[in-house]
Structures are given as C-alpha cells and as structure tokens.
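Here's the structure we're looking at; comments come further down.
Here the complex is missing a single protein chain, while all its other protein chains stay put.
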C-alpha cells in the first residue's frame, strides 16, 4: 500500500519534471540563441584565421547555423533526446561523456560535504534548540548568521591560505597530484584533494540545516507530548533520545535534500578556488570560452540534479505522512 | 518580586527597538564609508611602485597590493560598487515580485503562470542561471544586474502573493468591490499601502543576497570587468598572490563584504520581526 502511494507520487512528480525540463530546455536554447556568440568562431577559436571560407561553410552547415532558429531547435532537441548533447568546444569531446566524468568528481565532493554538513548541522541545531536562549544557542545562531552572509569562495580561499599555505597540510588545488598517472593516484591523494573543498561546502551548508533543525526542535519541545514526557520525569538526553530525535530527524533530512541547488552552486565556487576538476569548473570554463553545447548540457544536468534532491525530500515527507496515517510506527 | 528566569526571548523583544536603533546607527556610519567610496579619486588607488606588497599598517590599514595600490581604499570603492549593483538589482527584483504577485492575485490563470515561472526558476541552481544569463548578455554590469534581478524575486513573490490572497477576502476589499471600485483603485488604495511593509522588508532582505551573488559571479569572471575594483575582482586577482603570502589581500576585503551583507541581513530580520511579531 505504502509502496503504491509512493510510486504514484514519484510518477506524478516525474511527469511534472519532464514538462519543467522541457521548459528549461526551450528557455535555455532561446537565451543562448539570443547571445552574440558566433558558434563557428567559438568552435574554431584561434584557428579562425587559418581556416578557409569553404571549411567555415562546412562547419556552419554541420551546426545548422544558417537554418531558421526553430529548425535548429528541433534538430538540437532530436539529438538531445537521442542522448547526443553535442561536442564540447573546450574539451573537444562528447558532452555527455564529459558530464559523466566530471560528475563523478563533483559527486564525491558534494556527497562528502553534504553528509558532513548534515550531521554537523543537525547536531548543532539540536544543541541550540534544546538549550534555547543559552550561550551555546546564541553562539550557534551567530555562527549561522555570519556564515549566511559569507561568500563561499572567500571561505574557500581562507581555508586554502590556512591549511594549504600556512600549515601545508593539503595540496593547493586540483583533483589529483600533477604529473601522476591516474592509475597511480592513491585514495589518500584523492582524499587530500577533496577535503578542503568539501570542508568549504560543509562550513557554508551547515547554516541552513542548523537553523531549520533548531526551529523544529523548539517546536517539538513546545508540544504537548514533550510537556507530558517532562511530567513523566524525562529530561535532557533521555528526552532527546526518546522523543525529540525521531520527531526531528526526518524533517531535517528532508530539508537537507531540498538544498541540492545551493550545494551545486557552492560546488561551482569551491571547485573554482581549488581547481577541482568537477562540473563546476567545467561550466565556468564553458561560460568563459563560449562553449554552448557543454553549457547547455550542464544546465540541463543541474536541473536534473536539483529535481532528484527535491523528489527525495518530498518522498521522505510523504512517507512520514502516510506512515502516520496508516499507523505504522517508524 | 524577583524574577530569576526571564526568558532570553523576552529580553530580546524588549531590546528590539534599541537594537534596531543601534543597527541603523551602525549602518548609516557604514553607508557614509561606502558612499564616501564614490568620492575616492583615482589618486588614492593609483599604482605606487614604491609602496607595493605592504602588509597592513597605520598608513595602509588593509595593506597594499602588487601595484602598490592602497587596499583600504580599493575595498571601499569595491563595496561602493557592490552596494550600487546590489541596490539596483534588488530594486528591480522587488518590482518584479510586486508585479507578479499582483498579477497572480488577479485571477487563477495568471496565478498558475506565476507558479510555473517560480517552479521553473527554482528548478535550476541559482548560480547556474546567473552564469547562463551573464554569458548570454556577455558579462559586465548589465549581465549581473539582469541576472540577479531575474533570479531573486520568487521568495518575495510568494510572501506577497499569500498576503494579497488573504487581503482579497477581507471585508473592506469586498465592500469596495461591491461599490464598483476599479482594480487599479483597489490596488492603489488597499493593496499597495497594506503590503508596503512586506515590500520594504523583502527589499532589504533581497539586498544581501544580491550582493553575495554579484561578488560570486564576478569572482568567477562573468560579472564586472577587471578594471572595476569590485570585491569579486579583488579576491579573484588576489588568488594569484596567495603563494607570495599576501593574505591581507583576501582577508580584509572579504571581511568588509561580510560586514556589509550581515548588517543588511540583520536589519531586514529585525524589521520583519517588528512588522509581524510572533
């Protein structure tokens, strides 16, 4: 029964997403075709001078530059639906395979920082909420407040200065050591390269989840069943373990899933500072070098990424809701 | 009678007025600096090769850079620039929010359209949209302002929309309707005055986000051009001099930016709490 409801829910969401994605694709295509970027020039780059007019014509033919926009769009859409996102101008490689490759790196980064931020943020939120009004609460609130006003890339540079330059604990950038063949890159190397950008994202990402958890904890503590639990003599950690934990954990996870958009944005900035070779670095390269196919590919992919996060968040919420209605305890 | 345990919230509420006054004072002081930034002549941030790569000192509070430019004055004019870009784009965004929320309260078709627009915008990470728009518009101030203006309105639109929906059912609005007052009349005489506080708070709260995103997009290289001393540019450039140990190039401009953003955030939050106390 539960599985059926959840299945129906996911299906409904996915259908809505497909329409949304279509709108995103149309909009992106429209925007990009308005841009002053000359695809042939950006494709050829410095080779522009060397290539003959005939060759330029051929390339224009290949990209359909001279066709009406609508026709171009349908051609592009057809290719897109077949899984052909075109060829990246910067990397001179199939866009889909670049996204795959870069996403593995970005995923590791985001997964690590997302988990760290989640655990830390939940813990801080609980400490603040359980001790509302105390010094600890005010300190945590201040931390969240200041962090919400802090540019991600500035934190990244600061961590770079302190841990890489001053303390020399971590390398200055990149995903792997320079000049080492990828087979020889050890897990330790990878970890060293990922830790600082991940820490950056965690430090920033904590803010939202902490404040949300804090509020939720305060709401729960204000409820009738906590008054009763207190009347039963439950106090402090017992109270948290028995009642607060189960009533705040799932909402917290749910909210944390809904933050995938922020996470992706943060990753772009952190990857830029640490030259970490992920999707974020790729989209910046694509934008700076007028690499339209890669840009569009990443825009569509990031939409998908955000959708997955929101879907998971909503599924979790619906699940709690349905379980409470159907009477199965968690 | 002695009170042992007055809750922190109570004390906070009592001192909110005072806090707001203090904030306003701080902010005006800060604004004097920032606006003063527009009067900083070229000579203050001129390259001076005899003064280059200096750490912070009394003469150069924030140190100097590799061209001997005084970082304090560069930061000030950077803040000034961020402030102006933020002000402009937050204002446009607020205006968009106002128009869209009025539209969506007009009838359910407009409402559905606005909802789709919001969904659409929230489905792509903010920064990605900003990069896309800045890229399409070819970077520069125009790209940043348009990008921020087009991406920051959804949350405020939602707040205003909810407010307007509630107002629509209010008795005095119904009476005006029966009296045959026009839409425009009602908007001007009922709706606008009522949502003005929300609009103001929304604007102030949009501001810090606008500034943060401006600096981010500029830092990535899509925003203001390198000749303009924006904070994002200063920090991006300073990256090259990190290995030379010039930490002050990063620390002070960043802290100043945080200070400005945090003050606007604090002011917005306090205003909000004043207008709708829980």
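Note that the chains take the letters A and B in the order they are written out, and that residue 1 is the start of every chain.
Rule of thumb we're sticking to: contacts are C-beta pairs under 8 Å (C-beta built on N, C-alpha and C of every residue); 3 or more make two chains touch, one makes a residue touch a chain.
Throughout what follows, contacts and distances are computed from a predicted model.
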Undisplayed chain, where the name is taken from the UniProt record, one of "Sensor histidine kinase inhibitor, KipI family", "Ni,Fe-hydrogenase III large subunit", "Xanthine dehydrogenase family protein subunit M" or "Nickel import system ATP-binding protein NikD": "Nickel import system ATP-binding protein NikD"
Among A:16, A:75 or A:232, residue touching the chain not depicted: A:232
Chain A, residues in touch with the chain not shown (by the definition above): 133, 223-225, 227-235, 242-243, 246-247, 324-330
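By our rule, only the chains that are shown with their structure count from here on.
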Contact footprint of chain A on chain B as seen in their complex: 7-9, 116, 119-120, 122-128, 131-138, 208, 212, 215-216, 219-222, 235, 238-239, 242-243, 245, 247, 250-251, 254, 257-258, 261-262, 265-266
Complex contacts: residues of chain A adjacent to chain B: 17, 20-21, 23-24, 27-28, 31-32, 34-36, 132-134, 137-138, 145-146, 148-154, 157-158, 160-161, 165, 172, 260-262, 264-265, 268-269, 272-273, 283-284, 287-288, 290, 295, 298-299, 302-303, 305-307
